[in-house]
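Note that this complex is displayed minus one protein chain, with the remaining chains in position.
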Amino acid sequence: MASAARKKIRVMYFAWMRERIGIPAEMVETSALTVGELVRELSTRDDRYALAFSDLASIRVAVDQELSGFGHALDDVEELAFFPPMTGG
Amino acid sequence: MASAARKKIRVMYFAWMRERIGIPAEMVETSALTVGELVRELSTRDDRYALAFSDLASIRVAVDQELSGFGHALDDVEELAFFPPMTGG
Amino acid sequence: MTVRLQEEDFDVSVEAEALLGGRDDVGALVTFVGIVRNRDDGSLLSLELEHYPGMTEKALGSIEQEAISRWSLNASLIVHRYGKMIPGERIMMVATAAGHRRDAFAAAEFLMDYLKSRAPFWKKEHTTTGSDWVDALPEDERALGRWADDA
Partner (left out) sequence: MTVRLQEEDFDVSVEAEALLGGRDDVGALVTFVGIVRNRDDGSLLSLELEHYPGMTEKALGSIEQEAISRWSLNASLIVHRYGKMIPGERIMMVATAAGHRRDAFAAAEFLMDYLKSRAPFWKKEHTTTGSDWVDALPEDERALGRWADDA
């Protein structure tokens, strides 16, 4: 079993995710293997993160600017974004 | 049985109906009871009319500016128009 | 709810602006513009559009009324030109303004489908090899069928 390498990922937040967490983006160093693992890591940081990530059904995730899911692996990922369902048009 | 009263109707032709008959409109005095009867009357006038009315399936009729059919009665009708299927838009 | 027949060209933005007239209850505006399309071999010189004055306005007006009764519209417009036009020129437009896009899209398609087959317009094409009247397409007549269920 390969040990999980530490990696640096740019994490972005939009709309009410940005407002709840309080910042638009940050560099995160993690050994999480999937988006879901990273979310659990972030949620334990403090109440703002815990609240922002409390209802995953209302959160969408983009991996390197492509819509994706919480099961997506983090290998070679440079940019992650979390946001509510989109409301353009 | 009431005898058919003679009546005057303005008859108009559009697109290739107009071109085949050679005039855009005319006043027609007739005792025809329906559009179809009037068409038969007109068809016997000369070759231009006979040719113009030779294929009824490709002719539409408007009675007082409303799309109608060859069975429509001519009572109180003031204006009749014959034309090919419409191609606007 | 306006119907206009004219020989001259029109400007879609100007028409849209007039249609909206500064109101703020419209969320969706759909416009359709019909344009003189050249043939693949480039042989179309011009298109001549004939109509039946009087009946045209009545037919378009009743098609528009039908659209208004079926969908929730704030405003609608039909502008149709007649006379001679060259390839690339605008022939006609419809515009539908609604609170929501579904209504605006459906009403605009409905107006076009009915206008094609039920309004007294006829097109004559002048090409490099002669002139002829444009035939109505069976699919234009069939297109009306899809609105029958909602009647």
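Should a chain be cited, it is by its letter among A, B and C, assigned in written order, with residues numbered from 1 in that chain.
One rule holds for everything that comes next: a residue touches a chain if its C-beta (ideal position, glycine included) is under 8 Å from a C-beta of that chain, and two chains touch if they have at least 3 such contacts.
Owing to the predicted nature of the structure, the values given are computational and were not obtained by experimental measurement.
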Quiz prompt | Contact list for the unshown chain, restricted to visible chains | solution = A, C
Quiz item: Looking at the whole complex, which of C:Thr2, C:Thr31 or C:Thr127 touches the chain that is not displayed?
Solution: C:Thr31
Self-check item: Those residues of chain A which, in the complete complex, touch the missing chain
Solution: 12, 14-16, 62, 65-67, 81, 83-89
Quiz prompt | Absent chain, residues of chain C that touch it | solution = 11-14, 16, 20, 22-38, 40, 87-88, 99, 101, 104-105, 108-109, 112
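One rule holds for everything that comes next: only the chains that are shown with their structure count from here on.
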Quiz item: What whole-number Å value describes the gap between the mean CA coordinates of chain A and chain B?
Solution: 74
Practice problem: Could you please state the distance in Å, as a whole number, between where the Cα atoms of chain A are centred and where those of chain C are centred? | Solution: 49
Quiz item: So how far apart, in whole Å, are chain B and chain C when each is placed at the average of its C-alpha atoms?
Solution: 27
